[in-house]
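Each remark here refers to the structure printed beneath this line.
Only one protein chain is missing from this complex, and each of the others stays in its spot.
Order of writing sets the labels: A and B. Residues in every chain begin at 1.
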Amino acid sequence: MASLVSHPDEIRVVTKRFGQGATDLDRYLALDGYQAIQKALAMTPDDIITLVKNSGLRGRGGAGFNTGMKWSFVPKQSAKPKYVLCNGDESEPGTCKDRLIFEHDPHSVIEGVMIAALAVGSHTGYIYIRGEYRYLSVIMQRALKDAYARGFLGKNIFGSGYDLDIYWHGGAGAYEVGEESALMESLEGKRGIPRIRPPFPAVVGLWGGPTVINNAETLASVPPIILGGPDWYANLGTPKNGGTRMFCLSGHLNRPGVYELPMGYNLKKMIYEVGGGIPGGRALKAVVPGGSSTPILLADEIDVAMDFDSLAKAGSMLGSGGVVVLDDTTCMVKFALRTIKFYQHESCGWCIPCREGTDWLKKTLTRFHAGAGMKKDIDNIYYLAENMLGKTFCPLGDAAAMPTMAFVKKFRKEFEDHLDGKPCPFEKAAEPVMV
Amino acid sequence: MADLTLTVDGKKLTAPAGTLLIEACKSVGIEVPSFCYYPNLSLQGACRMCLVKIEKMPKLQTACTTVISEGMVVATDSDEVRQARKSMVELLLGNHPLDCPVCDAGGECELQDMAFSYGAAESKFMEAKNHKDEQQWSPVVYFDRPRCILCYRCVRVCGEGMDVWALGVQNRGVSSVIAPNKQDHLECEECGMCIDICPVGALTSGAYRYKTRPWEMNHIGTTCTHCADGCKTTLGVRRSDTGMEIVRGDNRDKSGINNDFLCIKGRYAFDFAHSTERLTQPLIRKDGKLSPATWEEAFALAGKNFAEIRTAHGGEAIGVVGSSRTTNEENYLLSKFARMVLGTNNVDHHRTADFPALAAALRGKSGQTASMRDVLSAPAILLIGNNPTEQHPLLAWQIRSNVRLRRAKLYVVNSQPIKLRRQAAGFAQIPAGAEAHAVAFLAGDDAALDHLVHQSATRESLLALRDKLRAETGLVVAFSSEIRGADVARLVHSKFAGAKFIALADYANSRGAADMGLYPDLLPGYEPLTTDSRFAQEWGTLPTVPGLTVPAMAAAAKAGTLKALYVVGANPVARFGLDPFAFSGSFVVVQDMFLTETALMADIVLPAANAYEKSGTFTNTCGDLQLVKKAGEVAGVKSDFEMIVRIADAMGFEVRKLVPFGGGTHADMGQSRGAQSGEADRHSVWLEAHGLEPRMSPFDPVAIFDEIQRLVPSYHVSRLDLLAGNDQHTDIGEAGPGAAHDPNLIIPANDDLFSSGTLGRYSHTLNSVMENKNAPAPSEVGAD
Partner (left out) sequence: MFFSDEFEARFADMLTHYPTRRSTLVPTLLYAQDEIGYLSDEVVAELAQRLDLNELEVRNVISYYSMLVTKPRGKYNIQVCTNIACMLKGGEELLDHCKHKLGIGHKETTPDGEFSLEEVECIGACSWAPAIQVNYDFHENLTVQKMDEVLDDYKKKGGEIL
């Protein structure tokens, strides 16, 4: 449904079957489908893990942890069943990539889950898809059914003697459920409250069994890695940042869309060449480089390689690949308010700093943006965010605090321009940009 | 487990592996603040108050969820940590109504304390607070949402602790709210644990709210007067027009065998004491009507008539009925008064368990009775009959806690699918009335199996259950009153290695009434009526022919041979279903709080104090001896102890023989040293503990307690520990031989969670909860 775009700089690894009817199993098979799992069935679990480790694949869900390394934490022996979870809760504002994978290539996710299961010795996997993506759930359920019908799933897959079940599971509207332990709670039929860690999911996860949880894009990247080899994949990207990733370009751009580009691709180039630059010849003001929780970059900070380490060095994060571009008509106070409104709405409410902190930030920013701000509010906003950072029960609190601190730090002047009952300086300039 | 060494704030400390950091800190006196952490409940890590700095960890860590490790270096008081705490308090206060002046919790509020300690005085927020009106969830539970800090303690204690699960969290984020099903009323046991565990004033008690400020109360630790489990309760009392009013019951200091547990009766049903129907003046029957009289008149008349009847017809013409709710000292005194002063063995009480049979079965074997504490630590528990959730709430709590926290194995044999089966590792549902057969089977008699097979209980499952039980070591066996006489012996002698036993009786001092010899054929300590008994030696010549039981007394009265009846704190007419007219030809004296069915037929009614208004000791059903302390006071009533002594005096008996007062050592009680506050107190406790304090008064129950300790072997416990407020286990195996009884004399009280015999009938709280339970449920309110 969502329209596809393309650009010559793209390297299509995960998106190579997009627009080619690969939801159909035969079509998927014709396009190298279920080759990787058969190759993996001939490998030892340790070899699979080493291969994925060496490919430099890092989690596409946000934190960027080395995937093979994550798998290696799962104990070999376990009294309880082990599980593989695909995180398809995709809810971080700015992010709309897993949606395309489910829509165009659901079997690649299934195949990725299968390989992960083999690697860690699990016989059950779940693909969790957010409730809003009902049409994708239909596609996925269909794909699973087809795979079962061919004996790719179930008992004795591909005649290998290995039993493997994979099921679909659906959410019902909650960003926090994308957090790995909250997702497990949700899957167990509970409120999406994260769990105390340690123990970590790799040791004690779903129903107490060792569990691997990976983002849908991460898992869809695994089959091509098995087929193409670790070196090929690693060399597509930058050191320690293997391969390609799907960047979701949105905001004030001429050609927004989801592009698969090599890791380390230059952000400036991404905005001006791939995304086609800013409409109406307006100036770039700032960029959210990796989804709404990542600290904003100023226009003069965008000459940066889009990989996990380079962005960390630049004081932000690669996150979930959501690149939101802001032109000079954007009111940063309003942008900050909208960002925090989201986290306030999505906080699970379990811990004090996130529950109360996001609410006070929202209240203060609302008043501030409405023109009733006071000078001390600016410091208070920073103080609130600073006191949330690193003190919450799960990273949602950080996700709210980090961008807020960056907004205040980088746009203090703009906050000050809202003071003394003045109307928002952007209210008039900011005509709705209708494309 | 091995001990680990760590450093906290520069202090080296060791603690067993597996200890939580917050507890390790506490063990050396370093208090790490917390709201959501509560010992013995599941961990939350939600309030973030306990954040501490652990070396080598980039972020602050919650001490409540961190398990200590070797060599850990922790800072609990750095600037960073203090700032984190301060900001949590700031955030909480931001939305808090700050209505401390009208809040019940003001003065004992953990949020207040934290704000005081971490100085979040300056408010950074100027937006409107989220307001919600207060809700009444039940007659005893009110919820004030804006005060709630979402520590989830209430949710956990209700679910994990009580196994009731009546509270949950609805909505999310800042709209999160603690709520019962359908949001506006509770479907629960009304135990009030949620209220007591609430660190702030969000949950308040219908019985206590707006009555007083915490600092206006005095707090007295005593023992609950309702069921036979013997919870320690701290009563908050306040001066009132008629003496001292009890306004609150709780056990927040976690002293006593019940830790912080209390059921609805312990927590709220002290209110019978303030019933407007309390008797506060002696009544004498004049012209057929009970009319107010003075104490002097009443004692003189009672003494005169008892003395005359004794002289004219002998002691056998007088019957005495004692109580399962008066103190050990009073029961002992009554037993002694009957034998020594009235010269009769016609002494009885409402029996609810066969303690004499247990005493006989365990004779000479010490260490085979379980204390209430043992129930919390035993590796395995067998429960035969009874429904502790309703009848022995503390026992049920101990069992649940033991299963949850120590993974004890619980085995349940019951004719009903009682709630504790949810904790059971083995459950056999047997036919109603087959408890004795179950005992026979457990004791090895396979023929009894035929009587047990029922519903879920097949032969195989029963045999498997018995095998499992035989494999358990350290089993605690609690059995209901259906197990009597020979069955008790059979159970005790079955092949359960190292088992300890509990006979389940129904009233607060049922066990004490039995131990103190309120039997026609047994003296205190289950001593038989021999001429050379310890008691005969001490008290002088005693009647040795067994006396009459309560039903036999009624028959004798009807036949005209029982001329007088003395009832102390009991209601035999109602409990035994006696014909009240049976005693119309007898002279009847009744001591009670209320005009009960029995009091109504009396010639003299003496208004009595209850156990919350006097001192002494109680023995719970397990044999745990505990102090009863005077808390409340109602003008116009007297303790049963004093009344017994006064009647003896009015009979012309030399009171000093009845109550050995006036002796002892004359000692300096500390005053001469110009003792500072508290010092004199400690000194006198020590003297009292060693029996050295002179008993100046014939009304001093400790004088009788001295004698009990001397003459009843199982009561040879540490006086010092007892007086210090600790429970002391008495071992029925060290008592006398006991005796066989007519099984029909054991009549279960059939009280449940919301009833408590006569006391319950006069409790406003219990009555309103009962009414509320019967009312139709309000319609649904959706989550917002």
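Quick note on the criterion: a residue touches a chain if its C-beta (ideal position, glycine included) is under 8 Å from a C-beta of that chain, and two chains touch if they have at least 3 such contacts.
Note that this is a predicted model, so its numbers are computed, not measured.
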Original post:
Taking the complete complex into account, which shown chains does the hidden chain touch?
Top reply: A, B
Original post:
Where the complex has a chain not shown, which of A:R99, A:R195 or A:H369 is the residue touching it?
Top reply: A:R99
Original post:
Of A:G170, A:G242 or A:P395, which residue touches the hidden chain?
Top reply: A:G170
Original post:
Of the residues in chain A, which ones touch the absent chain?
Top reply: 1-3, 81, 90-96, 98-99, 130-135, 165, 167, 169-175, 186-192, 207, 248-252, 256-258, 288, 292, 322, 324, 326, 330, 334-335, 338-339, 342, 345-346, 348, 432-435
Subject >> Interface with the undisplayed chain - residues on chain B >> reply: 165-172, 180-182, 780, 782-784
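Throughout what follows, only the chains that are shown with their structure count from here on.
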Original post:
Hey, which residues of chain A end up touching chain B in the complex?
Top reply: 174, 176, 191-192, 196, 344-353, 355-360, 363-364, 367, 380, 383-384, 387, 390-393
**OP:** Flag every residue of chain B that touches chain A in the complex, lowest number first.
**Re:** 43-49, 51, 58-60, 65, 83-84, 87-88, 90-92, 94-95, 124-125, 127, 149-150, 169, 171-176
